[in-house]
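Removed from the display is one protein chain of the complex; every other protein chain stays in position.
For clarity, chains are labelled A, B and C in written order, and residue numbers in each chain start from 1.
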Amino acid sequence: MKKASKINKIIINTIPSLLAVLGALFVGSIIILFIGENPIEAYKAMYNGSFGNIKALANTLQRATPYIFGALSFLIAANAGLFNIGIEGQMYMGAIFASIIGFSVTGLPKILHLPLTLVVSMLGGMMWAYIPALLKVKRGVHEVISTVMLNYVAFALTGYLTVHVFHEPGLVAQTFKVNSTSILTELVATSKLNTGFLIGIILSIIIFIFLFYTPWGYNVRVNGFNSRVSPYAGINNKRIMLLSMISSGAFAGLIGAERVLGVYQRFIHSFSPGYGFTAIAVGLLGKNHPLGIIPAAILFGALETGGVAMSLQVDVPRELGLILQALIIVFIASAQFISKKLVKMDERVK
Amino acid sequence: KDNNQVNSNENIANNENVSGTDEGEKVKVGLLTGVAGLGDKSFNDLAYDGAKQAEKELNIELKVVEPIDLASTEGLLRDLANAGNDMVIGVGFDMAEPMNIVSQEFPDTKFAIVDAVVEQPNVQSLTFKEHEGSFLIGALTALMTETNKVGCIPAMDIPFLNRFTNAYEQGVKYINKDIEVIVQPIGSDFSAFNDPGKAKNIAASMYSQGIDIIYPVAGGSGTGLFEAAKDANKYALGINSDQDYMAEGLVLASMMKRVDVAVFESIQDVVDKSFVGELKLFGLENNGVGLSEMKYTKDIIGEEVINKLEEIKKGIIDGTIEVIDVTAQ
Amino acid sequence: MSNFISPSIVVLTLSIATPLFITALGGLFNERAGIVNVGLDGIMLSGAFTSAVVSYYTNSAFLGVIGAIVIGLILGVLHAFVCIKLQADHVVSGVAINILAGSVTVFLLQMIFNNKGQTPTVSTIGNLGKTFDSIPLLGTILHNMSYLTILGIILVIASHFFLYYTNAGLRLRSVGENPYAAQSLGINVKLYMYGGVIAGCALAGLGGAYLSIGMLNVFTKNMTAGRGFIALAAMIFGRWTPLGGLLASLFFGYVMAIQISTQGLSIPAQLVESIPYIATLIVLVFAYKNAKGPSHTGKAFSNEE
C-alpha cells in the first residue's frame, strides 16, 4: 500500500518531466525543419553523440561534472535561503588556487598532493564566498549585489595572476602545467572524464545524507524554510547562513579544481563558458535536491555534447543545442505545475 | 561584405582556375573554430572565410564545427579526424595541445593550426607576425598624430593581444619617442571581445582627453571604437580584415592579418597533394600581414607618409628594424 | 589623470548608466509585482537585437525602439505566464530566458544576415545634437545626450509618479507586498502581476535598444556583456525604487567613467578594472543597511491559498 503510493509519487514526478523533454524536442524539431534539415536525423545524431557509445557517454558525463558541483553549490546556499549568483567567480578563485598548488608544490606523493590541491581550491572558493556572506550577516548587504560585483573582481584578479604572476611564457594566457601528482585521473581514455565526476556523485550523496539524515543538515533546512523559528529550535541563524554560503563557495571552488586538475591541467584564462550560471538552472531543475541535480546535470551535459555532435552530422548551428536547453528548462519548470495538479487529482481520487 | 575582402586578394584570384573543375573524389575538410565561434570579427571569421572560399573554388567538402568549451576541442578534433576528413583545421592558439595529441593519433590525416605551432609531420602551423603589422600601423599612427597622444584598446590584457599592443607602441615610439601611447583594455573576461558599448565609452573618453588615433585589438568590440571616432570626428585604425569602410575616411588603415589566405592556401596544398607538415610564417614579407590599401584615406595620409611606411616595411623585412614579439622569450 | 567632474565625465556616466537604469526600472516593475526576474540580461539582449533588425529593415530607429519594446512585451508575457499561471520557479524562467536569448539571437543573426557576429550597420536613435551647444558646459553634455537617455529619465520620473501618486501604482505595490491582502480588497491581483511583469520586461527591452541603436549602430552577439545582472544589482542597491535605481546606476556609471578616464597608469589593468566593482561593495558596506524588497517577491501566489 505504502510502496504503491511511493511508486505513484515517482511516476507523478517523472512523467511530466519526460513529457516536457518531448515537448521541447518537438518545438526544436520545428526549428530544424524550418532550416531545412531532418529532425529525426538530427536527434539521432544528438542521441548518438551524447549516449550512443561509451565515449559519447563519457563526454556527456564530463560535461555534466561542473554542473554537479555547481548545482550542489547553488542548493546548499539556497537551502539556507541565500541566492548565490557568484558561483562563477568563486569557481575561478578555486581554479586559480588549484593550479597554483598544483604546479608549485613538488615532491609530494599523489595521495597527499591531490587532496591538498582540492582542499586549497575549496578554500579559494570559500574565501570568495565568505565576503558576501559576511556582508550579508554583518551589514545586511543583499547577496545578489555583492556576488555580481565579486564575479567581476574574480575575473580581473585571476586574469592578473594568470597573465602577470604565474604566466607560462607563450601566447596563451595560462599558468604553468600542474604536476602529475595533482592530476585527477582520467576514467575513459581521451574523454577527459575524470575522477572528479565520481567525487561529484559521492559528494551529492554525502550532501543528501547530511541534509536529510543528520541534525546539522536538519538545522540547515529549518533555517532555509523558516529562519524565524531557528533560534527557538536552538539554531544559530547567522552561523548557518555564513557556513552555508562558505560551503557553497567550497563547491564552486571544486568546479574550478575539476576543470584545472582533470581537464586542462592548468588554469586557462576565461576557461569557463558560464558553468556557474548554468549550474543555477541545473540546481533549480533538480529541485535543489542533492540527488535530483544529478539527472539534471546529465541532461544538460547531454544536450550540450549532443548539440555539437548534431552539428557534426547535420547542418544545424551549435546554438540549437542551447535553444533546446532553454526550452527544456521552461517546459520542465512548467511541467511541475502539471505534477502538482496530478498530485491534487490523485488525492481527490483517494 | 565579408566575402568581398577575400575576393580582392590576388593570391586567391590567381588560383581560381586551377582546381575549379577538378574531377575525382572531393577532398574532405573539417574546420574547428575557436571557442569564441563564428562572428568573432577575428581569426575565426577569417579562417571561415578562407575555408568557404576554398569550398567555392576548390573541389572540397567543408564541415565547420564550433566547440562549446575548451574542454571539448580535443574530442572534436578527434571526431573530425574520425569522420574521414582528409584535412582538419583548428583555429586558435589554445588548440595547440589538443592538436599535438590528436595529430599523432591520425598520422594519415592532414592537420593545420592557425596561430600556433605544432611540430608534427602532418601538421601545418600557420602563424602570423601580427607584431610586424602592428609596428607598421604604429608608425603610421605616429606620423599622423597631431596631439602626440595616441591610444590602443585591446579586449584584455593577455599575451596574445599584448603582441599587438606592444609592437604598436614600439612602432609609434620608433617614429617619435615623445608620443604618449595609452593602452586601456576593455575587460577581464571573454565578454570583452563582444562589448562594443564599453569599447565606445573608452574610446570616447580617450578622444575627449586629446588622443587622436586609436588602435583596437578587440574583435567584435572594435565596432564601438568606430562609432566613437565618428562622434568625435577623429581617427581610428582597423584590425584583422580591411575595416576601412566601417568609418570611411576616419579609419586611417587596417592591420590585415590574412588568416583567410593562409587557410585557403593550406587547403589548396592538400588538394594539390603538395601538403607538407611545416611552419608557415606569415609576415610583412609575404603579405601575410600588412596594411590595407587605405582606399578612403590615401589623400589624407599623403604620399610622403606612405613612402615612409614602405621604407619601414622594407626595414622590417630585411631585419634592419627589429620588431619585438613580447610572447617569444 | 582627469578631473573628477567634467562634461566628458558626465557624458560618459550617462552613457554607461542609461541601459542600466532603464533595465533596473524594468526589474523593479517585475519585483513590485512579486516576480523575480533574473532574465533581464536576456531580455536586454533580445531588445538590442530586435531594435537593430527592425531598424535595419525599416531604416527607422524609432520603429527599432518600438521593436525592442515589443520583444520585451513578448518575453514578458512568456515570463509572466510561466511564473504566474504555471507557477514555475521565477529564477528558472529567468535563466531560461537568458540562455534562450543568447542562442536565438546568434541563430537568427546567422539565418538573417548569414553572419554570426553582428548585423550590418543600422540607423540610430541619435543625440540631442547642436540645439543647445551655445550653453557653456551643459552644452557638451546635452549635445551628446541620447534621446533614449532622456526618455529613460522621463520614464524613471513617470514611474516614480506612477508608483507613489496613482491608484494603480498603490495597487501594484500592494501586490508585490501581500497579494492575499490585495485580493481580499477586490484588487485583480493577476492583472497587476501580468501588467508589472510585462511592462517591466518591455523596459528591459528598451534598455537593450540603447546598446544597439542608442549608443551604437549595430548589434553584436552577446553585446550586453552582463549588464542585465548589474542592472539587477542596481535595482536592489536603489532599494526597489525608480529614483534609487537611477542613482545607483549613475553612481556605478560615474565610478566606471572615472576608471575609464583614468588612463595611462602603471598599475596592472586588471586591478584598475576592478575599481568600480570594489567601490560599489565599499559603498554598500558603509552606506547601506538591510534593505528589503517587496516581501512577497519570488513566492508563488495562488487563488485558493
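FYI, contacts are C-beta pairs under 8 Å (C-beta built on N, C-alpha and C of every residue); 3 or more make two chains touch, one makes a residue touch a chain.
Operating definition for what follows: contacts and distances are computed from a predicted model.
Q: Between "Nucleoside ABC transporter ATP-binding protein", "Sarcosine oxidase, gamma subunit family", "NADH-quinone oxidoreductase subunit M" or "Oxaloacetate decarboxylase beta chain", which matches the UniProt record of the unshown chain?
A: Options "Nucleoside ABC transporter ATP-binding protein", "Sarcosine oxidase, gamma subunit family", "NADH-quinone oxidoreductase subunit M" or "Oxaloacetate decarboxylase beta chain" narrow down to "Nucleoside ABC transporter ATP-binding protein" for the missing chain.
Q: Going by the touch rule at the top, give the shown chains the omitted chain contacts.
A: A, C
Q: I'm checking contacts with the chain that's been left out. Which of A:Ser191, A:Asn219 or A:Gln336 qualifies?
A: A:Asn219
Q: Among the options C:Ile5, C:Met111 or C:Ala168, which residue touches the chain absent from this view?
A: In the full complex, the listed residue that touches the missing chain is C:Ala168.
Q: List the residues of chain A that touch the chain left out of this view.
A: Residues in contact with the chain left out: 209, 213-215, 218-219, 221-222, 225-226, 228-229, 231-236, 344, 347-348, 350.
Q: Which residue numbers on chain C touch the omitted chain?
A: Contact residues on chain C toward the absent chain are 164-171, 173-174, 177-178, 180-188, 294-295, 303-304.
One rule holds in what follows: only the chains that are shown with their structure count from here on.
Q: Starting from the mean Cα coordinates of chain A and chain B, work out the distance between those two points in Å.
A: Result: the chain centres lie 36 Å from each other.
Q: Mark out which residues of chain B touch at least two other chains, giving numbers and ranges.
A: 37, 157, 187-188
Q: Quick check on chain C: which residues sit in contact with 2+ other chains?
A: Those would be 106, 110, 116, 226, 268, 270, 273.
Q: Looking at the complex, which residues from chain C come into contact with chain B?
A: The touching residues are 2, 8, 11-12, 15-16, 19, 106, 109-110, 115-118, 120-121, 144, 211, 215-218, 220-223, 225-227, 256-257, 260-261, 263-264, 268-270, 273.
Q: Which chain C residues qualify as touching chain A in the complex?
A: These residues of chain C touch chain A: 38, 78, 82, 85-89, 91-93, 95-100, 102-104, 106-107, 110-111, 116, 226, 229-230, 232-233, 236-237, 268, 270-271, 273-274, 277-278, 280-281, 284-285, 288-291.
Q: Residue numbers of chain A touching chain B in their complex, please.
A: 59, 62-63, 152, 155-156, 159-160, 163, 167, 169-173, 190-192, 259, 263-264, 268-273, 304-305, 307-309, 311-312, 317-318, 321
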